[in-house]
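Every protein chain but one is kept in place in this view of the complex.
Should a chain be cited, it is by its letter among A, B and C, assigned in written order, with residues numbered from 1 in that chain.
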Amino acid sequence: MLAAILSFGILAVASDTPTLTYIPKHEELKYTFGGAAPSHHIKPGTRIVSWTEDCYDGAVTKPSQLPTKVIPPGHDNPQTGPFFIDGAEPGDTVAIHINKLEPARDHGISSFFPGFGALNGTDRTAILGADLPEKVWFYDVDPVKGVARTKSLDGTSSWEVPLAPFLGCLGVAPAGGEVRSTIVPDSFGGNMDCPEVRAGNTIYLGVNMPGALLSFGDGHYVMGDGEIIGTAVEGAMNVDVTVDLIKGRATPWPRIENAEMMMTVGAGRPLEDAARIAFKEMVHWVEETSGLSEMDAYEFVSQNAKAPIVQMVDPQYTVMVKIEKKRLPVRGGATSPRSN
Amino acid sequence: MLAAILSFGILAVASDTPTLTYIPKHEELKYTFGGAAPSHHIKPGTRIVSWTEDCYDGAVTKPSQLPTKVIPPGHDNPQTGPFFIDGAEPGDTVAIHINKLEPARDHGISSFFPGFGALNGTDRTAILGADLPEKVWFYDVDPVKGVARTKSLDGTSSWEVPLAPFLGCLGVAPAGGEVRSTIVPDSFGGNMDCPEVRAGNTIYLGVNMPGALLSFGDGHYVMGDGEIIGTAVEGAMNVDVTVDLIKGRATPWPRIENAEMMMTVGAGRPLEDAARIAFKEMVHWVEETSGLSEMDAYEFVSQNAKAPIVQMVDPQYTVMVKIEKKRLPVRGGATSPRSN
Amino acid sequence: MLAAILSFGILAVASDTPTLTYIPKHEELKYTFGGAAPSHHIKPGTRIVSWTEDCYDGAVTKPSQLPTKVIPPGHDNPQTGPFFIDGAEPGDTVAIHINKLEPARDHGISSFFPGFGALNGTDRTAILGADLPEKVWFYDVDPVKGVARTKSLDGTSSWEVPLAPFLGCLGVAPAGGEVRSTIVPDSFGGNMDCPEVRAGNTIYLGVNMPGALLSFGDGHYVMGDGEIIGTAVEGAMNVDVTVDLIKGRATPWPRIENAEMMMTVGAGRPLEDAARIAFKEMVHWVEETSGLSEMDAYEFVSQNAKAPIVQMVDPQYTVMVKIEKKRLPVRGGATSPRSN
Partner (left out) sequence: MLAAILSFGILAVASDTPTLTYIPKHEELKYTFGGAAPSHHIKPGTRIVSWTEDCYDGAVTKPSQLPTKVIPPGHDNPQTGPFFIDGAEPGDTVAIHINKLEPARDHGISSFFPGFGALNGTDRTAILGADLPEKVWFYDVDPVKGVARTKSLDGTSSWEVPLAPFLGCLGVAPAGGEVRSTIVPDSFGGNMDCPEVRAGNTIYLGVNMPGALLSFGDGHYVMGDGEIIGTAVEGAMNVDVTVDLIKGRATPWPRIENAEMMMTVGAGRPLEDAARIAFKEMVHWVEETSGLSEMDAYEFVSQNAKAPIVQMVDPQYTVMVKIEKKRLPVRGGATSPRSN
């Protein structure tokens, strides 16, 4: 356990917060968003101190194992939860404050699954010919240097990546009675694979079903934009979150916030549609916050946004749009005679 | 002129560098990549101290003018050049070192053109119903504070954006005798709208035609990722570049480099294709640089890349992929017994 | 009832076929693929003589009603069933022979839902500005002439369309415990909106869950390619099908067959991915049938396929690929000395 050493989060939880401590047994893990009975009922404001298994269902324990041989079908991205949030109803919003995330193992795992990835044929971008070969990389977690380190497949080269842990999956039950695989991101959150689902940030998810049915999983120790090979440096994660409920506020698509930034996440295909969703959400968030007209907010976001490709490998791609809060428009202020 | 005040570039040009000083007259501007007679012949290693008009062909001089009424058809993104580089042949690479860029006017202009933009119908994403209305924003350039500042259309709000000047257009003549509009980015560079075409960086473009026929234009004082409204904060630019020629090295897609970063640019539609191009180029660049196998380079880039959406409004979208050089694999080095 | 007059199907069902006659009550209709308890258990070979409600849940009964005001949320495309097919297991295939389909009402309904359609902004192709207005068209079904007939919204013009009834929805439960909305098409069939799901044809769907859990709905009296406004001429349908089970044959994506044609259906976004799936499936089907190599089958399909856009409005788009069986390669036969 690296908990005492690595601490990426901002731990400032009031001492009288109701706290649920829960380490799921393997047989308690879930493999869908929606459709599973809650593991617990919690009150809004509850802190959850927990743990989640890696995306491989914990089945890959040494580099010589091929994930496709050892993971039971449909057991990708096992979820801890779901948590039924008392009083949560459709039209409300769940706010998840991530207090702390820390790698729960001394190694992370990355791999290429044939038919999954951004630079190869997939089940949707269907092509003929041979797949690329299945490959596995084990990374050592170095808590002192704050990096994950691995070797090339032939053992002659090595590289390291700064640790930046986040949860690949964080979601609620979808609307309309849908039940979705844990490899899918959508308006309900899910497998967003978004690096800003990290300690110090608050994630807002709209409630679709009574109790919201919140779950999390798919610990990522670090990931590049695009997640192009199909996996991050994956690993089990110690998770410390506080879950609040905002009554009467709808959140059509996931939003993320901290002291400096406001962020939206869109999911879809083609990638421009994922981006359009995230950008439109941001235009509207700026309108709500600043009172700008839609056209002014369109212009403001156009000049101020950061928009990384989050992942382009899941059944829907995800794009994030970020705005620095200090750049938000202010009432009055521009006094130059040249201004329109 | 703000030259004495604003200096975004790294000016370290050897004193004996051959220098071409050239401020084009309006009638010397070009509106295509390829197809135009060179304005000058230069030797490799020449420094060009020059200027380029804004994307509006200089026709918009006050906020009350609608760009669609005052810009002659086809006069978007006027180019300075093209420069015929002596000795440049197909299969070579032109390296453009950007010494300095500085806003050449005290104001920048942004606007929405009906039928052009990321969150509205366009000539390709063809939809029915009414277009959004044409709008213009003038920004004051504040060289002391280093920001551009504007007001909302109703004058009640204002915002400012930190200046980060770059060239929206930098390109050579396309291959195969093609001549392309200056609103198009592609493998020849062109209207990449890429914020890393900025002072301090070197851009590599593959040569397709004898002399390369390099040109630049479309000064951007600052732009958000995606350029979603269709324009940056646009303005005329003082340009100081040094142009080198690398014989016998082909560059299929634009690459950008500085001391810290290596970057690739892809162009295409849908947006995932632009990303695939940039990512594949980066995988190959890492292979060339580090000696990794293709699968290892795929994994390395997957965990280390930054991949912002550059723009999703031009006839082809652009995506950039960035890698920190200090993260590149090294020979040997990983000694943990856990590593594969 | 037009049953006695209109007969689009090929009714050649053996007299000793076990037959289930079932007209669902409204409260028995289902709104998902997967996740619902079966309405009946049937043996393979059972004929089902039934009926299904229209896509509007039967809630729109006159042109002055706006669908968005009268349809309960999530009640699109109500399903008849699901039918649990005894003995069906994952890895098997269900074969649905459509004996007869006939419009069950004397009128069909089409409408535009704001935010849904191919030539307007949607929840995924997110744009700013105003939506197009909600509109409804009622069509008279003329069984003598075999057309549906309607008027323009201002009543001054009229047009008619030849009836060509099919089921917009035909699907089984998805894999992995997923439950999907009835507006979604995917590898499990679902809301394919495919005009070849018509009388005289056999549809093959791979089984994902025990019993397959087959259902149908969304009667279409006629629809153009693309379904661009978001709806066909929609109406309740009398349905007569025979359901067979093929043990031990997997069917990854839906296939359709009759005496003359073999057809595949792909679903995805962007549209080229839906097409790639359908084309790859057809290449493989030709390989299986003819013994051609993959490259030869690629060439054969390239020169022989018909590939209409089926719909480009649902959460995933659908494309169909068709091959005339009589064109399939034969062993030997080409004797020209010029051939390779």
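Just a few scattered comments:
Going forward, contacts are C-beta pairs under 8 Å (C-beta built on N, C-alpha and C of every residue); 3 or more make two chains touch, one makes a residue touch a chain.
Quick caveat, the model's predicted, so the values are computed rather than measured.
When the omitted chain is restored, the residue from C:71, C:136, C:175 or C:197 that touches it is C:136.
Across A:20, A:70, A:128 or A:246, the single residue that touches the chain missing here is A:128.
Among B:55, B:98, B:127 or B:153, only B:127 touches the chain that is left out of the view.
Contact with the undisplayed chain is limited, among C:33, C:56, C:83 or C:112, to C:112. In the full complex, chain C makes contact with the omitted chain through residues 63-64, 106-107, 110, 112, 117-119, 132-133, 135-138, 140, 148-161, 222-233, 269-272, 275-276, 279-280, 283, 290-293, 295-296, 298-309, 312, 317, 319, 321, 327-334, 336, 338-340.
Hidden from this view is one chain, which touches chain B at 31-32, 34-35, 73-74, 123-129, 175-181, 266, 268-270, 273, 276-277, 279-280, 283, 294, 298. Residues of chain A that touch the chain left out of the display are 119-121, 125-132, 270.
The criterion applied here is as follows: only the chains that are shown with their structure count from here on.
Over half of the residue numbers at the interface between copies chain A and chain C are found on both sides, making the touching surfaces mostly the same. The centroid of the Cα atoms in chain A and the matching centroid in chain B are 32 Å apart. Chain B and chain C, compared by their mean Cα positions, are separated by 47 Å. Among the residues of chain B, those in touch with two or more other chains are 119, 132, 270.
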